[in-house]
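Please read through the structure below; I'll follow up with questions.
So, subunit A:
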Amino acid sequence: MGEAPRRELTSERLRRELNFQVPEELARRVREAAAIRAKILKCLEGREMTVREIAREAGIPESVVFWHLMTMYKYNLVEPAEKTEDGLYKYRLKRGR
Partner candidate 1 sequence: MQKILERAEAAGEQLSYDAVVIGGGIAGMEASLSLADMGYRVLLVEREPTIGGKMFLLSKVFPTLDCASCIATPKMAAAARHPNITLWTYSEVRRVRALDRGAFEVDILRKPRFVNESLCTGCGLCEDACPVVVPKELDFGLRGRKAVYIPLDTAVPRKAVVDIDNCILCGQCERRCPAGAIDFTQKPRVYRVRARAVVIATGCRPFPAELKEAYGYGRTPNVITALQMERLLAPTRPYNAVLRPSDGREPGNIGYVLCAGSRDVTAGNPRCSQVCCMYSIKQAQLLLGALPLADVTIYYMDVRAYGKGFEEFYQRARSMGVKFVRGRVARIEGLPNGDVRVMYEDVEEGRLKSAVHDLVVLAVGLLPDNEVLKAFEGVTIHTDELGFVKVDPEDPVRTNVEGVFAAGCITGPKDIPDTILEAAAAAMRCAAFLKEVEARQT
Partner candidate 2 sequence: MTGGGVRIGVYVCHCGGNISDTVDVKRVVEEVGKEPGVVTAVDFPFMCSEAGQKLVEDDVRSGRVNAVVVAACSPRLHEATFRAAISRAGGNPYMYYHVDIREECSWAHEGDREGATEKAIRHVRMAVAYLRRAEPLSKIKAASERSVLVIGGGLAGLRAALDLAEAGVRVYLVERSPFLGGNAARLGALKVFPYGRPAIDIVRSLIGKLVGRREVTIFTNAEVEAVSGYIGNFDVRIKVWPRYFKGKCAGDLARVCPKRARDEFYFGVAERTAILLPPFEGAYPDIPAIDINLCDRCGLCAKACPSVDLSQEPQTVSVRVGAIIAATGFRPYAPRNGECGRGLPGVITLHELVGALNKFGGIRVDGRAPESAVFIYCVGSRQRRAGGEGANEYCSRYCCIAALDAALHLRELLPGVRIYHVARDIRSYGVNELLYEAAGRLGDVFVKYSEEAPPRVERQGDKLVVRVRDVLTESVELEIPADLVVLVTGMEPSDGTAAIAERLKLQRGPDGFLQEVHPKLKPVETALGGIFIAGTAQAPRGVAETLASASAAAARAASLVLRGYVELEPFVAYVDASKCNACEACISECPYGAIEIVRAGSREVASVNEALCKGCGACIPACPNSAIQLRGLTSAQIEDMIRSALGHGRSA
Partner candidate 3 sequence: MRVDHRLADELRELGARNISQCYSCGVCTAICPLSEEGREIPRRMVRYAVLGLRDRLERSLEPWLCYYCGECTKSCPRGADPGALMMAVRRYLITRYDFTGISRVLYRSPLAEALLAAALFLAVVLGVYFLHGPVNLERVDMESFLPAGVVDAADIAVAATLASLLLANAYRMYRLTRRGPRLPLTAYITELVKTVPPHFFTQLRMLKCRGSVRDWVMHALTAYGYGIVFVLVVLFLRAIHAGVYPAAHPLRLAGYVASALLLAGAGYAIYGRARRSSVARQYSHPTDWLFLILLLLTTLTGVALHVFKYLNMPLEAYVCYAVHLGLAAPLLILEVPFAKWSHIAYRPLAIYFARLNELRARRLQPSP
Partner candidate 4 sequence: MTRAPQILVFTTSTISDPGVASAGLMRLKYPPQTAIIRVPCSSMIRPEWIVLAIESGFDGVFVAADGTDCPYLRDCTERTARGVEAAQKILASRGVEPERVRMAAVCSVCGEAFVRIINDFFNALSRLGPVRL
């Protein structure tokens, strides 16, 4: 089957119609979040780590690490592994992804 003729995406159309520019603040937040997520995922490559360990290694505050980690957990990118003695979970990359 041949490729269907590429239609203009409706998002592109709306962008054009509204003469849309991504607000600077929003763009910055997206960039920052992406960077944090990338750092966390990199930390977890091939390892299991607690929030504390990730925070230390990536230089990001624990609460921020945890927030993004939980977001990624809900989006099936990471999963909890075993619980350490001090009540902290270790996390790892979701298997099979």
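Inclusion criterion for the candidates: all candidates are chains of the complex that A comes from, given by their letters.
Structural remarks
We take it that a contact is a pair of C-beta atoms (placed from the backbone, for glycine too) under 8 Å apart; a residue touches a chain by one contact, two chains touch by 3 or more; residues count from 1.
None of the values given here were measured: they were computed from a predicted structure.
Among the candidates 1, 2, 3 or 4, the one that touches subunit A within this complex is 1.
Residues 9-15, 18, 20, 22, 26-27, 29-30, 33-34, 37, 50-52, 55, 62-63, 66-71, 73-76, 79-80, 83, 86-89 of subunit A touch candidate 1 in their complex.
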